[in-house]
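Here the complex is missing one protein chain, while the rest keep their positions.
For reference, chains read A and B in written order, and residue numbers begin at 1 within each chain.
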Amino acid sequence: MSAARDPSMERSGWLRFAASGAPLVALILAAVVLAPWVAPYGEAQFVGGVWDPPSLAHWLGTDNLGRDMLTRLIFGARNTVTLAALATALAFTLGVSLGFFAAALGGWVDALVSRAIEILLSVPVLISALMVLSVLGNSLPVLIATIGLLESTRVYMLARAVARSIVVREFVAAARLRGEGLVWVLVREILPNALAPLAAEAGLRFSFIFLFVASLSFLGLGIQPPAADWGSMVRENAQAINFGLPAPLYPATAIALLTIAVNRVVDRYLAAESRP
Amino acid sequence: MPDRLPRGPGVTRLIAARAGMGLVTLVVISALLFFATDLLPGDVAAALLGPQATPEALATLRAGLHLGDPAGLRYVHWLLGVLHGDFGRSLATGRSVVTVLLPRFANTLALAGLAALVSVPLALGLGLAAAMRPGGRLDRLVSTLCLVTISVPEFFIGYLLILLFSVQLGWLPSLAVLNGGMSFAQRLGAVTLPVITLVLVVLAHMLRMTRAALLCVMAAPYIETALLKGLRRRTVVLRHALPNAAAPIIAVIALNLGYLVVGVVVVEVVFVYPGAGQLMVDAVGKRDLPLVQACGLAFAATYVVLNLLADIVAILVNPRLRAA
Partner (left out) sequence: MTAGPLLRIEGLSVHSATGVALVDGISLELARGEVLGLIGESGAGKSTIGLAALGFARGDCRITAGRILLDGLDLRLQSAEGLRRLRGRRVAYVAQSAAAAFNPALRLIDQICEGPVRHGLMSRHEAEARAIDNFRALGLPDPTRFGRRYAHQVSGGQLQRAMAIMAMSCGPDLLVLDEPTTALDVTTQIDVLAHLKTLIAGAGTAALYISHDLAVVAQIADRLLVLRHGKLVETGPTEEILARPQTAYARALVAERTGVALAQPAQKAAWSVRRQAPRPAMPVPANEAVAAGEAVPASILDVQGLAVRYGRQDALSDASFALAPGETLAVIGESGSGKTSLAYAVSGLVPAHAGRVSLGGIPLAPGYARRSREQLRRLQLVFQLPDVALNPRQRIASLVGRPAQFYRGMRGEALAQRVAELLGLVGLDPALAARWPGELSGGQKQRVCIARALAAEPDVLVCDEVTAALDPLIAEEILQLQRRLQEQLGLAYLFITHDLATVRRIAHRVLVLWRGRVVAQGPTAQVLGESEHSYVKQLCASEPQMRRGWLEETLAGRVDPTAAEPVQYPHAN
């Protein structure tokens, strides 16, 4: 499959870097890590009226309860991104280990595990998540575990496909014929060759999970108030739209920008990797 | 490995096998859905009624939910009920789940169906046009648009559209209110914004994958042969590339149609559309288990059936399974 020529590659150096998404990702990461020190106000602090317009004191105005919008965005970055990152880490650890083992062992083990996971895959993540959350509630550990487990099935499919494409190459057979153990084959022969596609998938999976967390929160089933979260911020401020106020668009745009930025970074990485 | 594939009769066998697999999947999923809500840790009754519940209330609820019976028996009861069209009663309202769910699910399907009707031809057309001139202006424009719409959550697009068309321009209603007395045109007007939102979301996914599938096929050696025979580019794309891209494109469409069925949940909440998605979200919030189970099963079943159809069509369309 040939990649389409990237139009932004033709622009000048600075613009290219800016358009690459890397600076935005860095910015968000900074917000995640430095939130308590960088935010102008407290996460749940009431500072003004409802939906005040932007001013020098409040760069993005206030939200539906009179809290500073910018502060809420910064803390929201921390909460949403952390949750998404942890869920991605869980999904990846599970999915990759299982996928690699299945691909390397082959035979009935592979068939059994793959069938089971295919069935799990038949239910969309949102539906499964809704079912589980309706019973277990939506505390943070439950959210991370649920999303992580459900998304690990998608990661499994990719990891298994990648591993299978590597396993058929003769150097793996050469290692096995030597008498190397399974773990050695997985870690020293397969994994180094799988890093590029796995890294790309990690980025993409994070952006999917991030969107998913935001959507869950938007539906009122994710991160609970008063903790700031971009998804629930959209819901809380939704009514402002009827008055022509852009309040819910701030967190919504933030979500969009981060997702686009992460996707761009992944695209650039893939393009660089595929060059010989 | 032999590369002769089964002839005609083998195709029937493949389809039967796939359909069987679909059936098994449905049964297993129904079990999973049932047990997921029923066997998860924690006392269901206590979870439903909260810590303030009296022991009598708990006991009544437990009896009402047949929580005392062994799990397998409860599942069988439930499954038999489902097959007879009885999903139990809603815990919140006491009404039969089926009577609540059916009209709402019909609304959801209507919404998703409209979105599909618009997005599929659009995705195919734009994907084909983009593949005819890869790297050309249309292609690049389409790619950029795709990237943007894929990356944004559905509610972003929804609220943006509301802000634009409803509040600023006042052309369309912001709430998709449907009631019995409305004319067809009024109904259409009410659902326009939700449909557009859904279309935008799904179109990007479909378009991206259609384009990728076509470009993949266009890189095949037999396409080069066709070009070297002096055929027009249009002929090559339509007559040579498209039949081979049909299978992956159909898979993409089915995948995204399934996604439509799910994406519709968020859109329904944004526009307060009276569909099954909105219903399920409310039910989850109220811990109304029978309703949650029924909605979950309905959505899951739709998804499974769509994937099954996609696989069957892919089998039928696969050139390597044809015989003279």
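Simple rule for what comes next: contacts are C-beta pairs under 8 Å (C-beta built on N, C-alpha and C of every residue); 3 or more make two chains touch, one makes a residue touch a chain.
These numbers were taken from a predicted model, which means no experiment stands behind them.
Considering the complete complex, the chain that is not shown touches A, B.
The missing chain, though absent from the display, is touched by one residue of A:23, A:40 or A:192; that residue is A:192.
Here one chain is not drawn; of A:26, A:57, A:174 or A:271, the residue touching it is A:174.
Which of B:74, B:205 or B:240 touches the hidden chain is settled by the complete complex: it is B:240.
On the side of chain B, the interface with the absent chain consists of residues 1-5, 220-222, 224-232, 235, 239-240, 243-244, 319-320, 322-324, using the contact rule stated above.
Taking the whole complex into account, chain A touches the unshown chain at residues 169-171, 173-180, 188-189, 192-193.
Here, only the chains that are shown with their structure count from here on.
Work out the mean CA point of chain A and of chain B, and you get 22 Å between them.
The part of chain B that touches chain A in the complex is made up of residues 25, 28-29, 32-33, 36-37, 40-42, 44, 47, 134-135, 139-140, 143-144, 147-148, 150-156, 159-160, 162-163, 167-168, 174, 212, 215-216, 219, 258-259, 261-262, 265-266, 269-270, 280-281, 283-285, 287, 289, 292-293, 296, 299-300, 303-304, 307. Put simply, chain A touches chain B in their complex at residues 1-2, 4-5, 7, 118-120, 122-124, 126-128, 130-137, 207, 211, 214-215, 218-221, 231, 234, 238, 241-244, 246, 248-249, 252-253, 255-256, 259-260, 263-264.
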